[in-house]
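Written below as structure tokens is the structure these notes are about.
With one protein chain withheld, the remaining protein chains of the complex are depicted in position.
Each chain gets a letter, A and B, in the order it is written, and its residues are counted from 1.
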Amino acid sequence: MKRCLALAVVIAAAALLPLLLDQRGYWIRVLTFTLLFAAMAQSWNIVGGLANQTSLGHAAFFGIGAYTSTVLLLKFGISPWLGMLAGGALGGLAAFIIAIPTMRLQGHYFALATLAFGEVMRVIANVWTSLTGGPGGLSVPFVPPGFAAYSFKLLRPHAYIALAALVVVTAIFEAIRRGAMGYRLRAIRQNAAAAEVIGVDTTRVKLQAAVISGALIAMLGTLYAQVAVFFDPDTVFGIAGISIRIALIAIIGGVGTAAGPILGAFFIIPLEELMNDLLSSRAAGLSQLVFGIILVAVILWQPRGFITVLGSWRARLSRAVAP
Amino acid sequence: MSKLNSLGIADVSRRKLLSGTAAFLAAPFVISSARAEAPPVNVGVIMPLSGPNAQFGINSRNGIELVADEINAAGGIAELGGAKINLVVADATSTPTTAGTVAQRLITQQDMTAMLGAFASSLTIAISEVTERRDIPLLTMSFADQITGRGYKNIFQVVAKASVIGRAQFDYTAAIAQAAGAKIDKVAIMYEDTAYGTAQANGLRAGAKGANVELVMDDAYPLGITDTTPLINKLRGSGAQAVFPVSYLNDSLLIIRTMRQQKLTMPAIGGAAGYVIPDFEKGLGEFAENVFSIAPANYDLAPELTERFRRRFGYFMVHEALEHAVCLEVLVQAIKKAKSAKAEDVAAALRGAKFTGGWINGMTGGAVQFDQSGLNVLSVPLMVQWRGKDIVTVWPKDIARSAPVWRS
Partner (left out) sequence: MSFLQAILDGLLVGGVYAVISIGLTLVYGVMGIVNFAQAEFLTIGMFVAWFAWAFLGLDPVLAAPLSFAVAFAIGWVVQGQLIARVLSAPSVAQIFLTVGVLIVIENGSLLLFGSQFRSVTTSYQTISLSLGSLFISVPYLIAFSMSLACGAALWWFMRASWFGRAMRATAQNPSAARLMGIDTDLMYKMAFALGVGLTAFGGAVILPYVTVFPGVGGQFVVLMFTVVVLGGLGSVAGAVVGGLAVGVIQALSSLVFPIQLQNLVLFIVFILVLAVRPQGLIGASR
């Protein structure tokens, strides 16, 4: 009960925030991307957290989503909302395709195989110029504003859509985690062989997690395309910019927990912006350097993520409150 | 939060930034103790200051700083009561979306008159999406065709388009060869598969097609390639009489060296970028001699101006520095014409008018004029050639500083 109340308060506060920020301004853009990356990290969390498979190639599905909806819009005038569903389907399919050869791979091998797959998609997008516009990238065409066309003059609707996406993905994550699938994934995580013995179809469960995760992040690709308006293969299929970043966000916050990606995103993205704001004009590379140092320090301080800090605060609080 | 403006002066707080900066800068010139008059003109400078394009971003920033410092030292913009130019520099990073956010931040934090940026076309496009929606003029030397192809009103590109530059890379070569009595029937193109390489390659292809010259090799290669041997092997077997490589520095060095290793002596005509920076000659030494490259602009068209850059920064004024210097000069002249530092007024003044004088003498034609799409119609690409540690304009004949040396 208390938890539901706390959750409701958080969501309400989050819903109010875009109203308080200047519509044309910078902070609402940062908020939108923060929410978006939180949602992306949450989709990753399904595979990276619940299934304990560190994927470093989620950009593959994200990019597929971004390109699918944008290409459909450019070539056929299809609304990005429908394009998003198409992207989700293709993203899920791609996740299925890559899951099969990587099914048996352990930890680091899996990570690098998925990274390779992300690169495969990036090169394809770069080379298949007639479809994707090649390295020059794509611009989402300007259409008159309207919800059905997913076109807005100002940023507030984008922020709300990103918030809604985050809520939805988190809800799905929690549903999986608390449900039968989560139970099976936990079993696999602890001991795959034993799980098989008790009747868990490990292949099927892992595939399901992969496809859901891939489809979700692909749909978020559409959201990104509509906010960013311009992107190229390096942006949406980027290892550093997308794949590693969302894994980092989930891990900094606390991988495998619902709050983790959210905490992580609200830490990492504003921090990057702050560093750029304060330091980038002073010396080339300084803002990134300080960011890197802070990153190292945070991981050393809390290797299991911020969630452990919250956990210990809550524990201390309840100890203080209890007689 | 304190900020450093372009002269490295710290301010007390963000709210006091404008008046504080103006007061500080005006102080030496104000005899009385009265408050400083003119608020500075804020010009955003968004360049990649980290990542693979850091070198070019820093060069660009240097060019802009040179001009800003000159103008400020001469008393600022007289038409605005001696207002000084305040450069607000920020790192675009290497991700277009981040560049857009950075642009948004600059616009939100202070009243921007205009923005300059961001060398790489993808960054510029992303920034232009922001500046167009906020009616802030963006001046750039990025030259992807898309930049001026979207009907935007607030984008101003001072050099020719990529397809034109690529086409000139071919056409000028054919003309130079012809003037030397050589005939070219077969050529090879190799290019990095980035936006820049791909766009120029399109121009090259169009040129070859237009001249009915056979393209015996037409290959893209991945950015960051560490082994160009397969490319050169292919070149060797292709029978090409001239090769057009379009690359950044590492691959340009690899290509020229590997050609040497395999004793390939056909003329190489580079596509700017890696071929026109000092590091090219430093890396190749004598093997850089007589390598051609197309360039959107070159410093030897106005040595009296560009030597100032060399004196201050220690290397010749690379074209991105020169072009950005011109951007700032044009902007200042537009401000003077509009007698206003408001973005909309300046944008209106930029459209259609012809700008001359000052640093604009460094551009072909000695003038800049933007058409409806934002393109400077007076800019013509030029062919340069390495002579010692300098690059010399050798074509078109009417602006060449030296005759081209063609060795088949």
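What we mean here is this: contacts are C-beta pairs under 8 Å (C-beta built on N, C-alpha and C of every residue); 3 or more make two chains touch, one makes a residue touch a chain.
Since this is a predicted model, take the numbers as computed values, not measurements.
List the shown chains that the missing chain touches in the full complex.
Taking every chain of the complex into account, the missing one touches A, B.
Looking at the whole complex, which of B:G75, B:G151, B:G210 or B:G237 touches the chain that is not displayed?
The one listed residue touching the chain not shown is B:G237.
Tell me which residue among B:T108, B:N250, B:N290 or B:N361 touches the hidden chain in the full complex.
Going through B:T108, B:N250, B:N290 or B:N361 one by one, B:N250 is the residue touching the chain not shown.
Of the residues listed, A:A192, A:L271 or A:I299, which one is in contact with the missing chain?
Hidden-chain contact among the options goes to A:I299.
Considering the whole complex, which of B:N72, B:T258 or B:N298 touches the chain not shown?
Final answer for the missing-chain contact: B:T258.
Determine and list the chain B residues touching the chain excluded from the picture.
Where chain B meets the chain not shown: residues 50-52, 54-55, 57-58, 193, 219-222, 224, 226-227, 229-231, 233-234, 237, 249-250, 253-254, 257-258, 260-262, 277, 279, 282-285, 287.
Identify the residues of chain A touching the omitted chain, counting contacts across the whole complex.
Missing-chain contacts on chain A: residues 48, 54, 98, 100-102, 104-109, 111-113, 115-117, 119-120, 123-124, 126-127, 239, 244, 247-248, 251-252, 255, 283-286, 288-289, 291-293, 295-296, 299-300, 303-304.
Assume only the chains that are shown with their structure count from here on.
Suppose each chain is reduced to the average of its Cα coordinates; what separation in Å results between chain A and chain B?
36
Give the list of chain A residues in touch with chain B in this complex.
22, 24-27, 29-30, 33, 123, 126-127, 129, 134-137, 139, 224, 228-232, 234-235, 238, 241, 273, 276-278, 280-282, 284-285, 287-288
Across the complex, what residues on chain B touch chain A?
1, 3-4, 49-50, 54, 57-58, 88-91, 93-98, 100-102, 104-105, 107-109, 121-122, 125-126, 129, 134, 144, 146, 150, 193-195, 197-199, 220, 222
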